[in-house]
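Submitted below is the structure of interest, expressed as structure tokens.
For this view, one protein chain was removed and the others were kept in their places.
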Amino acid sequence: MTTEMRKFTRVDFTYHHSIPTRWNDNDMLGHLNNVVYYRLFETIVVKFLAEEIKLDWKSAIENVQAVESLCRFHKALSYPDLIDAALRVAKIGNSSVVFELALFGPEDVMASATGHVVEVFVDTASGKSTSMGDHRREIFEKFTLPS
Amino acid sequence: MTTEMRKFTRVDFTYHHSIPTRWNDNDMLGHLNNVVYYRLFETIVVKFLAEEIKLDWKSAIENVQAVESLCRFHKALSYPDLIDAALRVAKIGNSSVVFELALFGPEDVMASATGHVVEVFVDTASGKSTSMGDHRREIFEKFTLPS
Amino acid sequence: MTTEMRKFTRVDFTYHHSIPTRWNDNDMLGHLNNVVYYRLFETIVVKFLAEEIKLDWKSAIENVQAVESLCRFHKALSYPDLIDAALRVAKIGNSSVVFELALFGPEDVMASATGHVVEVFVDTASGKSTSMGDHRREIFEKFTLPS
Partner (left out) sequence: MTTEMRKFTRVDFTYHHSIPTRWNDNDMLGHLNNVVYYRLFETIVVKFLAEEIKLDWKSAIENVQAVESLCRFHKALSYPDLIDAALRVAKIGNSSVVFELALFGPEDVMASATGHVVEVFVDTASGKSTSMGDHRREIFEKFTLPS
């Protein structure tokens, strides 16, 4: 679903979060380690869920679980870049939501990395997916791209 | 490409590497953090490239870069599980190779996580992709599944 | 307290745990990142507390907290070294225990790193230190060095 995302720019996303890199985010090859890109994805998704959806990570009733993630590495990012992490809501299901994500370095017009994370609301007791509810759906809809 | 991978079992893979988890691989939710799955993917891919392909990570002439990775999270893994990381070569291009990957917990018949990593051989001087050569292709072929 | 520890060898410790390194444990300088040494200390201390002291990390009644740690870096360790992490109990208080620790690379006669971690048993409800009890003290004593 993210095939053509690289050509998208910052305005193609509806939510942004600035994330400073840390020296050790670089690996032996002198650039941000590939795994760290997923750490940055996690950082913006968690922030979005906490601030916009008011998700309570310590809730005993429900939680949110990633069922799939993907990243395409277009251009190397490196410490000490300040990363502009960008998110948009691409698809809203009954219990699931797909975030499309991008990472921009300070000088980037086009994204250096793009990807997605699929999250599912889960009932903690049963371990099964559970409806996200209308209120959350409405919030997610505000962060989709206008068609 | 990994849509139906979950039903595959250990014998569907051609290369295995046992990876002990560390206490802090778990996150606040009490299970292996999603990002750590990519660390385990990296661990087996690096080991495979070093041992089978004899890749020299300090080579000044060429290097190998991930251009895409994906993971599907089917069932939670947790410390102190000893993980059976599993790999097979799914596709061999002129300069690229696709590894399909799976992670099994100690009791798992089916994979708890599946995914892939696409790696490209790159000429360090030009930064462009470069042919992997026949010798490496032959080694990669040994780790494909017989059809 | 660890001033002269470097000259100690493997037999100066009473508990050992083999820890494989991961590629990304190395940092940009090509050796194990200094912070990773503390990850290895954590790994052996957690294992010791789980296996010997039968500590339940999910207990609602008590937990164990580090109040101080230190590491001296004598010689660089690097991926893919298999690390021999070594521990001995140096001091046992009413609620606290001091572990002296060392890390040996495959060829090391003397430790490449030495240090200590001070852990305190804490009552979860009050947040205050709590007696470890005679049974645990006896176990800890088995891992001190004979004088």
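Order of writing sets the labels: A, B and C. Residues in every chain begin at 1.
Throughout what follows, contacts are C-beta pairs under 8 Å (C-beta built on N, C-alpha and C of every residue); 3 or more make two chains touch, one makes a residue touch a chain.
Owing to the predicted nature of the structure, the values given are computational and were not obtained by experimental measurement.
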item	value
Chains shown that the absent chain touches, full complex	A, B, C
Selected residue (touches chain absent from view) among C:Val67, C:Leu82 or C:Ala125	C:Val67
Option touching the unshown chain, where B:Asp12, B:Asp27 or B:Glu52 are the choices	B:Asp27
Contact set of subunit A toward the excluded chain (per top definition)	19-20, 22-24, 30, 39, 42-43, 46-47, 50, 58, 80
Touch residues of subunit B, complete complex, unshown partner	23-24, 26-28, 30, 33, 35
Interface with the unshown chain - residue positions in subunit C	28-29, 34-35, 38-39, 42, 57, 63, 65-73
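One rule holds in what follows: only the chains that are shown with their structure count from here on.
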item	value
Chain contact graph, described as a line, ring, star, complete graph or other shape	complete
Chain whose mean Cα position lies farthest from subunit B	C
Homomeric contact subunit B-subunit C: same or different residue positions, threshold half	same
Distance between chain centroids, defined by C-alpha means - subunit A, subunit C (Å)	36
Separation of mean Cα positions, subunit B and subunit A [Å, integer]	23
Gap in Å, rounded to a whole number, between the CA centres of subunit C and subunit B	31
Subunit C, residues touching no fewer than two other chains	23-24, 30
